[in-house]
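Structure provided below as structure tokens; questions to follow.
A protein chain is absent from this complex, but the other protein chains hold their places.
In order of appearance the chains are A, B and C, and numbering begins at 1 in each one.
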Amino acid sequence: MERLLKKCQIRNQLIRECMAECLGVYVLILFGCGSVAQVVTTEDKKGQYLSINLGFALGVTFGVFVSRGVSGAHLNPAVSLSLCVLGRHSWMKLPFYIFFQVLGAFLAAATVALQYYDAIQAYSGGDLTVTGPKATAGIFCTYPADYLSVWGGIVDQVIGTAALLLCVLALGDQRNSSIPHYLQPVLVGAVVLVIGISMGSNSGYALNPARDFGPRLFTYIAGWGADVFKAGSGWWWVPIVAPCVGALLGTLIYELMVEVHHPSEQSESQASCPENTNDKMGVELEGVEADREKPT
Amino acid sequence: MERLLKKCQIRNQLIRECMAECLGVYVLILFGCGSVAQVVTTEDKKGQYLSINLGFALGVTFGVFVSRGVSGAHLNPAVSLSLCVLGRHSWMKLPFYIFFQVLGAFLAAATVALQYYDAIQAYSGGDLTVTGPKATAGIFCTYPADYLSVWGGIVDQVIGTAALLLCVLALGDQRNSSIPHYLQPVLVGAVVLVIGISMGSNSGYALNPARDFGPRLFTYIAGWGADVFKAGSGWWWVPIVAPCVGALLGTLIYELMVEVHHPSEQSESQASCPENTNDKMGVELEGVEADREKPT
Amino acid sequence: MERLLKKCQIRNQLIRECMAECLGVYVLILFGCGSVAQVVTTEDKKGQYLSINLGFALGVTFGVFVSRGVSGAHLNPAVSLSLCVLGRHSWMKLPFYIFFQVLGAFLAAATVALQYYDAIQAYSGGDLTVTGPKATAGIFCTYPADYLSVWGGIVDQVIGTAALLLCVLALGDQRNSSIPHYLQPVLVGAVVLVIGISMGSNSGYALNPARDFGPRLFTYIAGWGADVFKAGSGWWWVPIVAPCVGALLGTLIYELMVEVHHPSEQSESQASCPENTNDKMGVELEGVEADREKPT
Partner (left out) sequence: MERLLKKCQIRNQLIRECMAECLGVYVLILFGCGSVAQVVTTEDKKGQYLSINLGFALGVTFGVFVSRGVSGAHLNPAVSLSLCVLGRHSWMKLPFYIFFQVLGAFLAAATVALQYYDAIQAYSGGDLTVTGPKATAGIFCTYPADYLSVWGGIVDQVIGTAALLLCVLALGDQRNSSIPHYLQPVLVGAVVLVIGISMGSNSGYALNPARDFGPRLFTYIAGWGADVFKAGSGWWWVPIVAPCVGALLGTLIYELMVEVHHPSEQSESQASCPENTNDKMGVELEGVEADREKPT
């Protein structure tokens, strides 16, 4: 078996990365939209808003675990874009990454629709609607709350995605937090959890053009119809454009307030060993600053 | 005391492994079914659906901690089967593993019934039923929702178990996520948590033939009677067969989309040190790619 | 300041351990009973049963963090007793440990009563009762559910404490799970969480003579009166005796099913390096068994 599988090996790095991004977003949406489907179709009996937050958070965590060793686990066109702007990812690869991220989200939405087919039929009485008391389109992609203006929605998505990038960059900044690589997927999931808890009610915290557009396209094709683009005064473009703006804003804030001011590595290595920059808190809490200088 | 215990030492590896599997599944079901018993008998006053999800998730975590050093903590015939197919576990041991997994689940169901004896009597009025408003058979094994067709149930279990295996294999793939061994039980528990949150409402996410069949057998013997096999149009065989199919499917997806494409170790060691495959995300987020190449 | 504090240094190891046990149990009860007080006095508006489970779980976690470097963080007479029986703790120290564990619980109950004085007065109308609709004694110590017989309560506490010890011993067994010491307090907290989720409804999962008796003594003195010993047909002695029996049972099960069968270190070091016993799961999931043997 193992040997049979080996024959399918693909050596092209870009194809491998695209497959990993696709599978990573697939896992994210499978668990994320699945948890919404469970809450909606059971009318809050087997889940609540917090379980949706957990579903997306752990969806991100395992989406990252599945793909990070191969593609770096962007799982989000807005993240890919920010990394390109920062010069840490190739602009050439950007369109491929985005396409496969959207594809993964599309396929996952189809899987959720398949798994919850009987449940959605029973809940909606077979009538797939975008608005109204038995609406089921919200299982797959985001729609704004009734009170939200378009500008309010844009502000909401910009702030949310900026908060996401700010935290993700801090987690990855080895000169600030020095987190082992295997813990980062868990902590990135926790960022998504807290954003869902604190910024989810206005418009469902898409924060990710692929997460929103892929499943929206699926619902368009699968029977919910053109309403998925018309609802919320044509809301569909906001979770595509605003997260990109927000991601760049969050990147800029973190870079300007923290990262660029780290002493450069050369000056650092003259003064002290690299780990020391992380020891400030430790030293203060321990109160053993003096003892450390002594030879032991 | 210590010396007395030493006299009971068993050196046979297979017996040790079978005892560990049995105890691991016992812990899993003790906490998992216990949390269902608590929610059912208190009528949601001391727990809710989320606490059932947490009960099974932490049940898996501690079931794995209890057994993994000895038997590798499969705790699930579908997992054992997949590892045999992949050639990573002995086919000879498979029937022993399965028997002791089912035995552990059976004994744990008996323990839960003992611990909740008074509570079940008080809740059900002494009448042990499989369906109806005061049904208590659902404490021990899974039954499908009213709306679910048999095909819908099979699809549900196949997708759920495929998602489980996909994530568990990613967590164990050292060339992808490189997680320390002591964190894997926690993360496997988190996989079970998110599956319960996102795929639990259709048919109770058995995902595991032993978890479902052992307690079902117990309820058959202990007073719930033949209804446990008849209910849900003879549902009982679905959580035995479908998880095995799903486990193989999930294994295949992960192998074909990620694992087989890892560069072989030889070519890797020529190009770079093995840790580097994991550093992609780190490097991009840190933006210190260039600095690394320089000698420090 | 630092220098002033140094003058208070106590070098006697037993006094240090007793103070640490006292503070550890204090933290456990402060958070645990505090969370019950919050749920009871706000009538479930600012908390629910799950938050009580989390309160005791994190109470244990931080109680262990506060004391484990000094005393080993038993925090529970039943745990101390089991370790003495296993020959891993001195029988001489046992009465001191137990006294200071009970003292810590007593002082914490007093602190909770002080912090929630206004809230308890407002909730109960100033009438401190053990039973009835506005009972507040349950904030501090455990009482059985109405349906529970005395034998049912004993079985409940024995099973609960056995599960606790079984899991705690597995977490500490370096030849099984090899968890770093700094993670053990978190995982021990998770054990308490899952026990609260799956075994909490019958009689409030005391599992710990000190946790129950210290606060009960406080309520007896502080105005709830002799009813705290009379309620539940004289329930008070069950959470003292049954956890000790359960702890020994759980210890025995883990020792006989797993720990005593580990190959002795001598035979192990002949066959392989000590870490290998933990690699079973890793190897199977990775599927690189063969590659490992090759020199790299």
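Everything below uses one rule, namely that contacts are C-beta pairs under 8 Å (C-beta built on N, C-alpha and C of every residue); 3 or more make two chains touch, one makes a residue touch a chain.
Just so it is clear, the structure is predicted and the values come from calculations on it, not from any experiment.
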Shown chains that the omitted chain touches within the full complex: A, C
Candidate in contact with the missing chain, chosen from C:Thr42, C:Ser149 or C:Ser233: C:Thr42
Hidden-chain contact residue, picked from the options A:Leu193, A:Ala206, A:Val228 or A:Ala242: A:Leu193
Chain not shown: contacting residue from A:Thr142, A:Asn202 or A:Thr219: A:Asn202
Hidden partner chain, residues of subunit A it touches: 48-50, 53, 85-87, 145-149, 152, 155-156, 159-160, 163, 166-167, 170-171, 173, 175-180, 183, 187, 190-191, 193-195, 197-202, 253-263, 277-289, 291, 296
Positions on subunit C contacted by the hidden chain, ascending: 1-2, 5-6, 8-11, 16, 19-20, 22-23, 27, 30-35, 37-38, 41-42, 45-48, 50-51, 54-55, 58-59, 61-62, 65-73, 83, 86-89, 111, 114-119, 121-122, 168-169, 171-175, 181-182, 184-186, 259, 265, 269
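Keep this in mind: only the chains that are shown with their structure count from here on.
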Chain contact graph, described as a line, ring, star, complete graph or other shape: line
Relative orientation of copies subunit B and subunit C, as a Cα rotation angle in degrees, nearest 5: 90
Most central chain, Cα average position: B
CA centroid of subunit A to CA centroid of subunit C, Å: 37
Shared interface positions of subunit B, touching two or more other chains: 48, 50, 86-87, 171, 173, 175
